[in-house]
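For this depiction, one protein chain was excluded, whereas all remaining protein chains were kept in their positions.
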Amino acid sequence: MNDLESAPINTGEDDGVEWTTVGGVRVPVDLITPPWPDPYMDIEDYDPDADLMVLNMGPQHPSTHGVLRVKLVLDGEICVKCVPYLGYLHRGVEKLCEKLSYVQITPIVDKNDYVSPMMNELAINMAFEKLIQAEVPRRSRYIRTICAEIQRVGSHLLWLGTFGLDMGGAIGGGGSIFMHTFRERELLLDLFEDLTGCRFHYNTHMVGGNRHDIPAGWADKATKVLAELGERCFEYEQFVRDNEIFRARTVGVGIVDPVLAMELGISGPILRASGVDVDLRRDQPYAAYDEIEINVPTETTGDCFARYLVRVAEMRESIRIATELLKGVPEGPIGSLKPVKLPGAVKAKHGLGVYSAIESPRGELGTFVVGNTERRQAAIPYRCKIRSPSMHALQLLPYLCPGNNLSDIIVALGSLDPIMGEVDR
Amino acid sequence: MTFENPWIHGLVMGLIIGNVSLAITGYSIWFERKFAGRMQNRPGPTVVGPWGLLQPVADVLKLMQKEDITPRSADKALFNLAPPLTVFVALSTLAVVPVAPGWIIADLHIGILFALALGSLMVFPVWMAGWASNNKYALLGGMRSAAQSISYEIPLLLSATVPIILADSFRITDIVEAQLGGNWFAFWPPGPGFAAFGLFFLCSLAESNRIPFDIPEAESELVAGVSTEYTGMKFGLFYLAEYLHTFIISMVAAALFLGGWDGPGDHDGFIWMALKTLTLFVFIFWIRWSYMRYRSDQLMAMCWKFFLPLGLALVMFSALWVHAS
Partner (left out) sequence: MSWPQDAIDLCTDRFGLTLCETEGATVEREQLVALATALKNELDFRFFVYVVSVHYPAVDPIPADEEKGTEAVDGIPDHTVVHYRLRRMATTERGTDTFAFRTTVPTGEDCPTVSDIWVGADWQEREQYDLVGTVFSDHPDLRRIMMPEDWPGHPLRRDYAIETQHFPWR
């Protein structure tokens, strides 16, 4: 499938998949598996004769995707209970947001989801713009969308590399795919360096628009890089999708119940791989997404392999969207407010809370901002809450682990794609 | 080169073959890293010495000067015994492998049985390390390794039985001499011979815990598996033992199935043995850097449901073939 025109779309006429409707949403019947395991089960109730072992996959571990501590109770190699512990990367971002002004917050929030930083910036600046009721010019919306889609490709590439690491180890086959995807990602980071001057943590979105404009020749260079990436995606699919060991490790592993996922607040590729056709870019368009057609890939098996397929399809789709948008970036200003340089430049008008959400590579990333109406505090938020999708995805772990092998838990955790910076903030 | 006195013969040959093997194993680390680097579109070690050739030396010096930490609650005797025992068992398998006509440390009548038996002994040091470390990751690694090694010995023995039947001797020298002249057991009879070779190759990969069977030392799950608590030169010994075991099974596979020192025409000699061994060795690296690992229950299923019946079928087929001809 070397076709960049469209990603596979789930049309509903799948071979042999039975659908039902839960809450108006169409989900595959096979994936709904109540009753869900009880995350607060008392271990003594499990089996008095079993020889249970408590294994602590501590904050330092080659495969917990950052500092996550998971306490597993194992019966042999099967997990009985799983208790995740968070907070090892808690940096007090929300408290900092109560001290810094709207202009100064963007570089702080950059570091939440450190794999696709522009998503954080976009989410928070959209919330700020909703708070002060600012308009964003059309050119800026195009730049934001293009950057968001390229970030999505970069994030999924990184996910693919670390997923290979989980399965093959740094010394071994996983290392090979890791090296390849990071090499591709370097091309994208070079693009961003041309645009903003930084490879990570750009501080390029601001309230009312963008700080950096597209330099001359960037559109052509980006189109070329994206076309090359599209072909490399095809190579990855060949290398990984038909690899028998990859299939053996991921097919049927870590099946996620879509009803449970919705209740937990999980969206993004995890929910889409379980058959639920939701995407904030299409359903609640923001930035320039209302000017372009989005094909949302879904799968119906809900296992790690399905999540892999969805993410690779999303990569292709993002490449297509970005390429198409690059062809027609409108002229105009890139910021609606005067160049926002001084901390006191942006002031909130009311003390109510607004929420705005975007579709990050992990799901619904949103920000709830409450304006400050105290004396001389109007340029600083009153409360800023960042709704991170990875935290909701991690909540799935106590429901996913019981009954699974240790190896399967690692693979399932990898396929959930948690970014601890976002979880802990 | 044969000496009259078996003790002197063993000593001299042992020194020569053992040291050469250890040297090649040491430099295989350099080669693997270069090879892996090129597979991943990067150069590999280049800093230490020209083309990074002094990298193994640097690694060994680094490991030697590291602090030797023994956990307080570890079983000290077993903990300290396990790494040298691993190397010892791996090296002792070298005793019956012929590297050239006449160059063999101990030409036992039961050569191949001796080699396989010592390979089975490899379970013990690994298990000891897993238990004595008093660490749950090491314990899990040790248990997985024990289960895997014990299971994969059976198809290994069965596939090694095929050249035994075809050559009608347990002595490895006899097996090699039966293949001289180009009728290597890997290609004769066509089909089952190659299947036996493939089976032997894969089962020895499983025995030495190489990818795709390296679940006992799965880095992403069990930090370093059995060798989690080992530091410094003890870790170095485990590392060395793994490479040594891999090298030796390449030699054994080359001797059993690829004709050993058989060359084209009449030009037999050590160089062909070396070439075949190194080809297999490189092939093992290639597999390692391309594939991910299987899950432990999938490994067991593969062994008992696929490899074992295949091994049995191969043995019966070769027995019938020899009986018929």
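Going in written order, the chains are labelled A and B, and every chain counts its residues from 1.
Operating definition for what follows: a residue touches a chain if its C-beta (ideal position, glycine included) is under 8 Å from a C-beta of that chain, and two chains touch if they have at least 3 such contacts.
Just so you know, these numbers come straight off a predicted model, no measurement behind them.
Put simply, the missing chain touches A once the whole complex is considered.
The chain not shown here is touched by just one of A:Glu235, A:Glu263 or A:Glu293, and that residue is A:Glu263. Touching the missing chain, out of A:Asn56, A:Gln104 or A:Gln284, is residue A:Gln284. Where chain A meets the chain that is not shown, the touching residues are 22-26, 36, 40, 86-87, 90, 92, 94-96, 98-99, 259-260, 262-267, 276-278, 280, 282-284, 352-355, 357, 364, 366, 368, 370, 382-383, 385, 387, 391-392, 395, 424.
The rule is simple: only the chains that are shown with their structure count from here on.
Chain centres here are Cα averages; for chain A and chain B they lie 44 Å apart.
Residues 53, 55, 61-63, 77, 164-176, 179-180, 183, 243, 245-246, 248-249, 405-408, 410 of chain A are the ones that touch chain B when the two sit in their complex.
Residue ranges of chain B in contact with chain A, taken from their complex: 36, 39-42, 136-137, 140, 211-212, 214-215, 218-221, 223, 288-298.
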